[in-house]
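The complex appears here minus one protein chain, its other protein chains still in place.
We just call them A and B in the order they show up, numbering each chain from 1.
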Amino acid sequence: MTSIVRDQWYVAAYGREVARELFSRTVCGESILFWRTEAGDVTAMSDRCVHRRFPLSQEPSHLVGDTVVCGYHGFTYGSDGVCVAVPGQTRVPRTARLKAYPVVEQDSFVWVFIGDPDRAATTDIPRAPWLAQDGWTTVSGMEPLAARASLLVDNLMDLSHETYLHGGYIGTPEVAETPITTEVDEEARVVYVSRHMADAACPPFYARSTGIEGRITRWQDIEYHPPCLYLLHSRIAPAGVLPPEEGPDDQAFHVEVVYAITPETEHSTHDFWMVARDFALDDQGVTDFLAESNRTVVLQDVVALDVLEKVVEGEKENYQELSINIDTGGLAARRLLAAMVEEGAAEQAPVAVR
Amino acid sequence: MTSIVRDQWYVAAYGREVARELFSRTVCGESILFWRTEAGDVTAMSDRCVHRRFPLSQEPSHLVGDTVVCGYHGFTYGSDGVCVAVPGQTRVPRTARLKAYPVVEQDSFVWVFIGDPDRAATTDIPRAPWLAQDGWTTVSGMEPLAARASLLVDNLMDLSHETYLHGGYIGTPEVAETPITTEVDEEARVVYVSRHMADAACPPFYARSTGIEGRITRWQDIEYHPPCLYLLHSRIAPAGVLPPEEGPDDQAFHVEVVYAITPETEHSTHDFWMVARDFALDDQGVTDFLAESNRTVVLQDVVALDVLEKVVEGEKENYQELSINIDTGGLAARRLLAAMVEEGAAEQAPVAVR
Partner (left out) sequence: MTSIVRDQWYVAAYGREVARELFSRTVCGESILFWRTEAGDVTAMSDRCVHRRFPLSQEPSHLVGDTVVCGYHGFTYGSDGVCVAVPGQTRVPRTARLKAYPVVEQDSFVWVFIGDPDRAATTDIPRAPWLAQDGWTTVSGMEPLAARASLLVDNLMDLSHETYLHGGYIGTPEVAETPITTEVDEEARVVYVSRHMADAACPPFYARSTGIEGRITRWQDIEYHPPCLYLLHSRIAPAGVLPPEEGPDDQAFHVEVVYAITPETEHSTHDFWMVARDFALDDQGVTDFLAESNRTVVLQDVVALDVLEKVVEGEKENYQELSINIDTGGLAARRLLAAMVEEGAAEQAPVAVR
């Protein structure tokens, strides 16, 4: 039984990863070939030659202008995936075309649509505008996770783990101690989880980047758009400093922590992470510190979740977890994801019956 | 179909392996967490947090006094496995408790009971008293075996293999040549296999440790208590020297070779080995020699059995082995083990039916 939601947009790559070279990434179990045309547009097509399914990303496959030439027998495809040449004959079979994927470049990401391409145009792509916007400086990376995507969703929806798994980086006792509020927008399919700490220790991650000494008011406002995009609006200010009734909140420091959670397979995930800030924009020291710190934090999660994946795989069926208040957001996310998987299955059912 | 006997005591560790650190070992497919309380008692509980099944042996999980704190979200458990604290709320759910295992420290081992804990008190733990007794000096170790436990049982029940696999260490031609006698105590469930060599070459293992020059009378008396404990009573004396009718057998050298055969999974085994002697008690040279020699012998078995495991896994079903006289003890052991597995299955059947 799949846990992957189809008929949705997924982040396949950062725009900077796709250039005039053949680049392959597996998204939701589908091997997809990406490259940029001479005009600079990103293409996305199946990474399997129609002839003998040789991966088009595999050497000696290569680009020639706006075509890709298979390294096995020379089948040649245009940027739309249509085959334009085959060996040993001049006639190209009409059915010789690679599956092409709807693709959009936005907010520094390359998004691809997984599922029925006809639904792409009517399916929203959620936004993370800070990542490519004036007034913000962003650090980012991607770590491969040998764990199913739902374990990363669980992890990010319940930040009480910061206190234990990320102590010394972003965790302090107050994160685990402070209760959360959770809201679910069933129609828009967004889960909101908020934790507002009025008077908390300032973890090194924020102390060194903002320069605040002493205790802080720390707000964590999560906004999860299943399946792929997770936003954490983080507000840091000296203890007691709240947003003004009117005008800009310029006594506070704002950090937008963004994750794109893209299943590679049923049991592995591309863990894209970004940290955008509205302060110290040109301070390379802060940039380097946040990049290194956040990568360390992500790798702490990767170690833990890779272990958990093995645990879950080895577990007997019908294993019963115990959930408490902090899990409200994570459980809501699971519920939405399960409903979306089921919808996909229902839509595909008539096809399967034929 | 499982080959693991349940409702039995198994050696999980040497007592020396369990200290004031979190220690995990998988026994019969169950991941068990061991640690010593401040008072020095060994605890045994499930190595999976009840919340999101994070292994409690995994960093940054840690001990705080007589509690263990989960490194993911901070669930905290006492030495009885009962949860005493959870994040974000003061109420601890009543069902939040780890499975606790009956545990006994005896004869240098940590024994755990695998199965229905209510049967632990009425199930005997077999003894190997020499391992922690005055008048005996013991060397010991544990080697991980990537093979099912039954292959190690086969190996140890038929010592004719010493001649071939352990030539130059403990094997001489007489071991393979001398017939065995086998007895089975069906009620007590013990298999006895004896091989008494009246006039045999003395292998290096015994020549160097006892100082005997020339030929020996060598007795091997096996006593196997399925599933876990294997005892080899080994008597070495100059050729022709038999035990006296009365009084101590002090012209002979006695060695108690003990194995604890603990399934880790269906296809891997903890191979605990010990050699206790009643001579040269304080001779460090003899101690070092026996430790090194026996470890070498065990590793020769490990190499052979790891190969055999792969052979058996790759074999077609209904493969027919050919057995001869030397296999009588091994076949009896298999029969007892199969009966014990079947009993366990029968007892669990009504539960499975509900």
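FYI, contacts are C-beta pairs under 8 Å (C-beta built on N, C-alpha and C of every residue); 3 or more make two chains touch, one makes a residue touch a chain.
Since the structure is predicted, the reported quantities are computational estimates derived from the model, not experimental observations.
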{"item": "Given A:Arg20, A:His73, A:Arg127 or A:Lys310, the one touching the chain that is not displayed", "value": "A:His73"}
{"item": "Chain not shown: contacting residue from B:Thr76, B:Thr178 or B:Thr296", "value": "B:Thr178"}
{"item": "Hidden-chain contact residue, picked from the options A:Gly40, A:Gly65, A:Gly88 or A:Gly135", "value": "A:Gly88"}
{"item": "Where the missing chain touches chain A, by residue", "value": "48, 50-55, 58, 60, 69-74, 86-89, 93, 95-96"}
{"item": "Contacts of chain B with the absent chain, listed as residue ranges", "value": "154, 158, 160-161, 163-165, 167, 176-180, 304, 307-308, 311-312, 315, 319, 321-326"}
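The rule is short, and it goes like this: only the chains that are shown with their structure count from here on.
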{"item": "Centroid distance [mean C-alpha coordinates] between chain B and chain A, Å", "value": "48"}
